[in-house]
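Only one protein chain is missing from this complex, and each of the others stays in its spot.
Lettered A and B in written order, each chain numbered from 1.
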Amino acid sequence: MSRFFIRIAFAMITALMAQSAAASSKQTEAASGTAITPESQACIACHAIYTPGIVKDWQSSRHAHFTPAMSLKLPDLERRMSAPTVPERYAKFAVGCYECHSQNPDAHKDNFKHNGYRINVLVTPNDCKTCHEKEVAQYAHTKKANAIKILLENPVYHALVKSTVGSKTVENGKITVMNATNSTLNDTCLGCHGTKIEVNGMKKITTRLGDMSVPNLTNWPNNGVGRENPDGSFGSCASCHPRHSFSIEVARKPYTCAQCHLEPDVPAYNVYKESKHGNLYESLYHEFNFKAVPWKVGTDFKTPTCAGCHNSLLTTPDGAVIAERTHDFGSRLWVRIFGLPYSHPQPKSGDTTIIRNRDGLPLPTTFTGEPASEYLIDKREQEKRQGIMKGVCTSCHTTAMVESHFEKLDSTNRETDAMVLAATKLMSEAWDKKLEDKSNPFDETIEKLWIKQWLFYANSVRYASAMTGAPDYAAFKNGWWELSDTLTKMRDAIDFKAFLKAGESATAK
Amino acid sequence: MSRFFIRIAFAMITALMAQSAAASSKQTEAASGTAITPESQACIACHAIYTPGIVKDWQSSRHAHFTPAMSLKLPDLERRMSAPTVPERYAKFAVGCYECHSQNPDAHKDNFKHNGYRINVLVTPNDCKTCHEKEVAQYAHTKKANAIKILLENPVYHALVKSTVGSKTVENGKITVMNATNSTLNDTCLGCHGTKIEVNGMKKITTRLGDMSVPNLTNWPNNGVGRENPDGSFGSCASCHPRHSFSIEVARKPYTCAQCHLEPDVPAYNVYKESKHGNLYESLYHEFNFKAVPWKVGTDFKTPTCAGCHNSLLTTPDGAVIAERTHDFGSRLWVRIFGLPYSHPQPKSGDTTIIRNRDGLPLPTTFTGEPASEYLIDKREQEKRQGIMKGVCTSCHTTAMVESHFEKLDSTNRETDAMVLAATKLMSEAWDKKLEDKSNPFDETIEKLWIKQWLFYANSVRYASAMTGAPDYAAFKNGWWELSDTLTKMRDAIDFKAFLKAGESATAK
Partner (left out) sequence: MSRFFIRIAFAMITALMAQSAAASSKQTEAASGTAITPESQACIACHAIYTPGIVKDWQSSRHAHFTPAMSLKLPDLERRMSAPTVPERYAKFAVGCYECHSQNPDAHKDNFKHNGYRINVLVTPNDCKTCHEKEVAQYAHTKKANAIKILLENPVYHALVKSTVGSKTVENGKITVMNATNSTLNDTCLGCHGTKIEVNGMKKITTRLGDMSVPNLTNWPNNGVGRENPDGSFGSCASCHPRHSFSIEVARKPYTCAQCHLEPDVPAYNVYKESKHGNLYESLYHEFNFKAVPWKVGTDFKTPTCAGCHNSLLTTPDGAVIAERTHDFGSRLWVRIFGLPYSHPQPKSGDTTIIRNRDGLPLPTTFTGEPASEYLIDKREQEKRQGIMKGVCTSCHTTAMVESHFEKLDSTNRETDAMVLAATKLMSEAWDKKLEDKSNPFDETIEKLWIKQWLFYANSVRYASAMTGAPDYAAFKNGWWELSDTLTKMRDAIDFKAFLKAGESATAK
């Protein structure tokens, strides 16, 4: 322990020296010879001792070895920075701790004074925008950036959230549902969708360097894709480019998307692993180059990951663009196979709370399957987006094969929608017979079977079909076996509840 | 876009030049110095631009760097080609696009004229046979090669298929089952078993090179192991050696088998991952040599993958053969732990539709567990096959350990069969009491519980035991917990249906 105190003293001195160095604007260098600002040097002096993991991680990053000025000189296709210029003070330095954590201090309610520097706890898309302007602009319009609002401000989805993750009590045999706590929301829905992080004054913490006063953040840590930040921005670039290496390799590997796109509701990663694409990825990814920009089909990789199909900048081996980079994650998608409760064209706006279907509900389809077309992209936009995706597919496959694949997907969407309709008819029977109460459609026995039909099983079959095949998944695991069995179970449950009800009314007589 | 047209023009010219080159039989070379036929050069000239992914994939393959003539000079154990000779015209060239896609044109209903060449869309086992004669011959007798027939021409299994993946409608509260569509069959059962690919004339497609006329294939793309091809052959070598690198590495890695051998019905990959073998594979495979032929135990790999135990040519580090290569996937298997509904000796023929049990059903055991022995391998053949597998096991483990392991498996087969019998007795009670209708044994509540008992849970426990251990899987995940719980659920369902029936008949009086 005493060894630590000696180290602390040393760190303090180093930090003070770095501060004075900062005053004189003397430049020192990163391992690669890239200059680090004196402010970031000061950060590193202490944090190399106290949080060495993130310091080493940053030191291995591109940010540590590449200045914005160096990036601006690269050919268009090779550049990762989309801003045409950066403020002079950043241009010739590594992108270090202070450069990111000191942006836009006035907007940041989490800005505080830390060992002589004013810094923000969180770095947000609005901060990253200084260099990554285009990506932030694209992202801002996505469903991802609207992910909290979509979930909590749509009364239908909010009812599903509460019914699912709200705590329950049992008194006299009766189950009562309470509102979900922030803690559990962060563990579950908002773990992916993002929490609202607010600053509740300051709090004292005891560290190995002694007591410190730091902003008291609510609902944190969290890296959800729609996180509401203390500067008013939405999202977290670290959802996919985790700190502090902000690696393009990590974002391109399927494990990143797989943190959220998982069974049973969105089994994208599960079905990918069962597909030929997934097999080839797992078998051969050690030979791929996940850091190359642009990403060359056949040379840098032989089978797509999530990023390859959905958002990376792809070129042929000789540099012809196959698909532009996009951080608008719906821009290569025409149909939304995540049924609510049926598959439907992608919504026009990332803010889906504005949608109203013919029944007045904020859902993209009615319970009978009619799409709220006014709020959904039209045929032409669908064709445009499918065209971009087909461009990706045909970089390895023939046009005829790709078209057959998408025709199969159309058929699968129709068939799974029909299975949802079949379940909805049974659900209606239960509601009509007053066996369950439609006012909350998400909290009773038959209702939960119905939810599983569209949220788990129909979705699973569509994902399996779309992502080029996961036959066992679509057959037995969470697919047709369950789609069929759920109808049988709903029928049984209706019969049971009707029998019980009849018995009760007979007894009542 | 205009850039593309310039590229198209260039490609056309290159292709024409290649054609004229073909006429003069001038040889050019692959990256490795291996000559490529002029016909294949013509393919590559265009496809390097339009489908660069597969061209690069092929260029990284052994086919691109090794001529049949070179292969024929290798020592027996190192050779991957089993044909003793090949036609003169192939001998001194890389195995390129045209060499494979132009074989046996008269047999191929999918043969068509494409930019001046007659080619087949599909390459089938009958084409691969030119060089890989022995493998194709072995494969032809397997259950895999018979996989469509087994499923669709056995009325019992076909009824299960229809009940599971046939679409359902609900009218007046009644569920009606329809025949499964080809599209859904391809998404599910036939995704693994293989579809029947037929040619429905030609169709026009619009590509970046303009409109083209190509064969209109049904039920395609598909890579199922028993695929029926337009030349009348069965299977697809690309099921496990995916195009266009046809890599032995991919086939030897477990992800390939894992595309189909998955929970809940055949959880081979799931239990492998939980086993010590799987742990060692995942921890150390980066040190293994997956390309070496023969595959040397201890030197090239330290723990088996699926291929290691089931079909690769294995030798000791100094080259003594431990097990011969086989593409007859049952040849190291004595007992079939995939219960139908009970475990049983492996069938004699890969075409299991010929089996009749004592009750006249096309099943390898009766509902009470009696094997249809006439159609199953005898004790002596079982011992022979087990002997081959033991040879593999004892290359790392002592004889005593291996024997104890197989004794445990015997016990597990007996016990899980007893659990299936227990469920079948309950099933019989339900059928006898007319609570459910035996004429289709796969579509009602209690029947579906019974199916899960043998198809999901008993199978899972046997796979876990056979593949050296997946305790959590066999205990809780899909094993004994479920085997036991299913009996309880069947009992409850019988009581409920009997009560309901009694109530109805009381009401009827």
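We take it that a contact is a pair of C-beta atoms (placed from the backbone, for glycine too) under 8 Å apart; a residue touches a chain by one contact, two chains touch by 3 or more.
Being a predicted model, the structure only gives us computed values, none of them experimental.
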Can you say which of B:G116, B:G232 or B:P317 touches the chain missing from this structure?
B:P317
Per the touch definition above, residue among A:A45, A:A64, A:M81 or A:L217 touching the missing chain:
A:L217
Write down which of B:K134, B:H158, B:R208 or B:K302 is the residue touching the left-out chain.
B:K302
Which of these touches the unseen chain: A:E133, A:E153, A:E198 or A:E263?
A:E263
I need the residue numbers on subunit B that touch the omitted chain, in ascending order.
273-276, 278-280, 282-284, 286, 297-299, 302, 316-317, 320, 394-401, 403-405, 408, 411-412, 415, 418-419, 421-423, 425-426, 429, 461, 464-465, 469-477, 479-481, 483-485, 487-489, 491-492, 494-496, 499, 503
To test your reading of the contact rule: which positions on subunit A touch the chain that is missing from view?
3-4, 7, 48-57, 60, 121, 163-170, 173, 175, 177, 181, 183-184, 186-192, 203, 205-208, 212, 214, 217, 220-221, 223, 242, 245, 247, 249-250, 253, 255-256, 258-260, 262-266, 286, 443-445, 448, 456, 496, 500, 503
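Operating definition for what follows: only the chains that are shown with their structure count from here on.
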Distance between chain centroids, defined by C-alpha means - subunit A, subunit B (Å)
34
